[in-house]
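First the structure, then my questions, so here it is.
Here the complex is missing a single protein chain, while all its other protein chains stay put.
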Amino acid sequence: MSLIDLHEDRLFPSDSRVRSLARHLYDTVRDLPIISPHGHTDPSWFAENEPFPNPAALLITPDHYVFRMLYSQGIPLEALGVPKQPRAGGPEIERNPRKVWRLFAENYHLFHGTPSRMWHDWVYSEVFGLTETLSADTADLYFDTIDAKLKQDDFRPRALFDRYNIEIIATTEDPLDPLVHHSKLKDDGWGKKVITAFRPDNVLDPEYEGFADNIARLGEITGCDTTTYQGYLDALMDRRAYFKQHGATSSDHGHPTATTADLARFEAETLFAKVTAGDFSTDEAEIFRGHMLVEMARMSLEDGLVMQIHPGSFRNHNQGVFERFGRDKGADIPTRTDYVAALQPLLSRYGNEPNLSVILFTLDESVYSRELAPLAGHYPVLKLGPAWWFHDSPEGMRRFREQTTETAGFYNTVGFNDDTRAFLSIPARHDVARRMDCGFLARLVAEHRMLEEDAAQVAQDLAYNLAKAAYRL
Amino acid sequence: MSLIDLHEDRLFPSDSRVRSLARHLYDTVRDLPIISPHGHTDPSWFAENEPFPNPAALLITPDHYVFRMLYSQGIPLEALGVPKQPRAGGPEIERNPRKVWRLFAENYHLFHGTPSRMWHDWVYSEVFGLTETLSADTADLYFDTIDAKLKQDDFRPRALFDRYNIEIIATTEDPLDPLVHHSKLKDDGWGKKVITAFRPDNVLDPEYEGFADNIARLGEITGCDTTTYQGYLDALMDRRAYFKQHGATSSDHGHPTATTADLARFEAETLFAKVTAGDFSTDEAEIFRGHMLVEMARMSLEDGLVMQIHPGSFRNHNQGVFERFGRDKGADIPTRTDYVAALQPLLSRYGNEPNLSVILFTLDESVYSRELAPLAGHYPVLKLGPAWWFHDSPEGMRRFREQTTETAGFYNTVGFNDDTRAFLSIPARHDVARRMDCGFLARLVAEHRMLEEDAAQVAQDLAYNLAKAAYRL
Partner (left out) sequence: MSLIDLHEDRLFPSDSRVRSLARHLYDTVRDLPIISPHGHTDPSWFAENEPFPNPAALLITPDHYVFRMLYSQGIPLEALGVPKQPRAGGPEIERNPRKVWRLFAENYHLFHGTPSRMWHDWVYSEVFGLTETLSADTADLYFDTIDAKLKQDDFRPRALFDRYNIEIIATTEDPLDPLVHHSKLKDDGWGKKVITAFRPDNVLDPEYEGFADNIARLGEITGCDTTTYQGYLDALMDRRAYFKQHGATSSDHGHPTATTADLARFEAETLFAKVTAGDFSTDEAEIFRGHMLVEMARMSLEDGLVMQIHPGSFRNHNQGVFERFGRDKGADIPTRTDYVAALQPLLSRYGNEPNLSVILFTLDESVYSRELAPLAGHYPVLKLGPAWWFHDSPEGMRRFREQTTETAGFYNTVGFNDDTRAFLSIPARHDVARRMDCGFLARLVAEHRMLEEDAAQVAQDLAYNLAKAAYRL
């Protein structure tokens, strides 16, 4: 039997001088409220405030970090209870959450050295009061303990939200979403705590499933004639305004690349006609997406939404898994991503605008020092989003600071994004970021590259102030 | 005069807490037998068990790490005794091994900070009992000491094999090789200790020297009609079976890129006709190689050979050196390598097969966190080979773990490959890997990211168990 190790000095460098400095810095930020400006929690949780379901349905089945690792070691997704597409073949889905949980517990060693392990251990220990580590032996103890607590009122979403000291959280919705949960949240006085963000990929990307239908639906919702380019732009502007009414301060764009394009009006109209007719090449799809990023920047200048660009994921790389299980099943793989040439059309048009703010993310760490830090260290509109997705990890965060700070400084970055649908782990994720940032600052202080008093100010900014300012919260 | 420093704590981080943890972990793995599933030792050494020749011929002339560094500083390859191609011009080759040795000794400072230096120092100290460092002053002492020992029976290949505590070693042969040494080894009862691996580049790559002749020879050896595509496939399957009889558990593929292609049968037949006729473009050669990787995967599904893909080397970059000295003269240079799009055809076809195993290597470290760890952390067929070639070094190994573990974990990796023809240094190379892995694990423990007991288990797995399992030994 072994015990979960949530040591108070976890993640700090081992060197005693650095560790001591890190601990002092961390003590000043550990209890700051959580600002979560970018994430994927389900607004219905906070709107309805129903109890979360069983441990497997809460912690395993929806977490692609968890099931991708298990799948990589030969465990079928069906055995983990991951739902299949209609009419997909293969084995039966496991319906017994306890069995799913046991399978996870037996394979918990696969997560050694991963952030998933740290996030889960924190949840088990801090939220559910478990002390022994998860294993085959403790699987049932875990299942029963968690299952019982989830039925208690103080484990409902709003209670956890408050216990977690979350000041504000943004969810992510697409333009076709009616935002009913956000409306209810507003009515309940939670409108300042849970806001939406505008994610229009499904109406900007001609290669998105159902694109043409989505455009038509966009027209119905807004009353704009989306068979014309002008009507389409009007509809987007209309939905942006609607999202702003539901708290949105940002848009988010998850494109395959960072390509931007600044088409002349008639070119854009012609291309819009082609992509909505379904008559386009992959190059034309790419140009249309790129052009629409420039249009989004223009609209941001008007309405003030902060623009987030999240490029570089090759979605649904595993065709077999996609056919049987659909999107978001751990098979999105990062690709090499260019920003320098790709962003030039957007930056030539709007790069020096004082009132525009564009936050760049990457899945390609080789661009931190080569492209992103030099770009953000020059263009007034650009800021760097934190280490993202696979790089939202201790080593990933360390590389982000080591490779961006010397050129872009701290003040062209925007604090932390948890970017997660795993609501229970949100404090653990922010805690990892705070610890890693304090560890990085502590090293700078120990190496006499920064004064301790300055590091303390920066630590506050990274943990709280920068996110509020960058996302205009 | 200075002494060789093989300190018991070498390669461990300096921080006393981490170092102490590393030492404890290392103590549990230092004496484990060596599993060497991928390498380039000469099977005739073990089959014939003749004494190794003189120090220069053993340690300098065949080691491209050594002579490339000396060459880079202006020392002609001829002066190092490197054999030339027939009819190549230029200076005479140095025939006196003592003179070659002295030249190396005088320039030993060039290797400061390199793994070659560590491997050589270990060999000098641990194998030959030398205590002073190599230099111009000690060159003759070294030469005489090593030369004398090499004549002793306990320095013959089999004696060193046993002294080195090697449990199993794989050599690498091409399909045209008759495997006579492996046959003799089998007869001598060494068949479980020295096995072959199937490396068919010379009959899969249309751009390989003598490709068409090789295909013809493949037909002669197997009795298959390799003028037809089906006969060619049959011949490959036949040789795979023959290699399996000589112990092979893996195939190995050293292609310029990771491109895979899944051609329709008639396309493959047409392309086969073109490439064997010598009538093909570089693009067609690339597609043929890529298609044959998918065929190899199909055969692996049938016969169980583990498939290794080693892409990304621009072979024989230095045309002058290639013309005068031929292949493998230190002029192979890594190139930027894509895996995400390149592997999709293979993975679409076989990526979810429970019985296939594909081990990926890279010379492009930028793909560790961006491509390889995400791919291996998802696809059941994929595992990550260790840091390879230029990256088979302390810093390279550290980067490999830092950049892959958080996404792929430890259990999608396969232990260490020494990948060497430098037989004498094999224990030193495995020792470097064990020390670096223990140092990495120790840091995770010291930073409370892993329990010490879990780290001890992982250390065992990395040093021994994973290689045995991944290579089906």
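When the chains are written out, they are named A and B in that same order, and each has its own residue count from 1.
The definition used in the following text is that a contact is a pair of C-beta atoms (placed from the backbone, for glycine too) under 8 Å apart; a residue touches a chain by one contact, two chains touch by 3 or more.
What you see is a predicted model; the values in this text were computed from it and never measured.
Engineer: For the chain that's not shown, point to the residue among A:M307, A:I359, A:A408 or A:C438 touching it.
Structural biologist: A:A408
Engineer: For the chain that's not shown, point to the residue among B:L141, B:A273 or B:I333 touching it.
Structural biologist: B:I333
Engineer: Based on the whole complex, identify which of A:D205, A:E286, A:E371 or A:E395 touches the chain you can't see.
Structural biologist: Answering carefully, the residue with contact to the hidden chain is A:E371.
Engineer: Which parts of subunit B face the unshown chain closely enough to count as touching?
Structural biologist: Given the touch definition above, subunit B has residues 2, 5-7, 9-16, 68-69, 71-74, 109-115, 118, 133, 314, 317-321, 330-331, 333-336, 363-366, 390-391, 393-396 touching the missing chain.
Engineer: What residue numbers in subunit A mark contact with the hidden partner chain?
Structural biologist: 15, 17-18, 338, 340-341, 344, 347-348, 351-352, 354, 366, 369-371, 373-380, 382, 402-403, 405-412, 443-444, 446-451, 453-455, 457-458
Operating definition for what follows: only the chains that are shown with their structure count from here on.
Engineer: Suppose each chain is reduced to the average of its Cα coordinates; what separation in Å results between subunit A and subunit B?
Structural biologist: Centre-to-centre distance between subunit A and subunit B: 40 Å.
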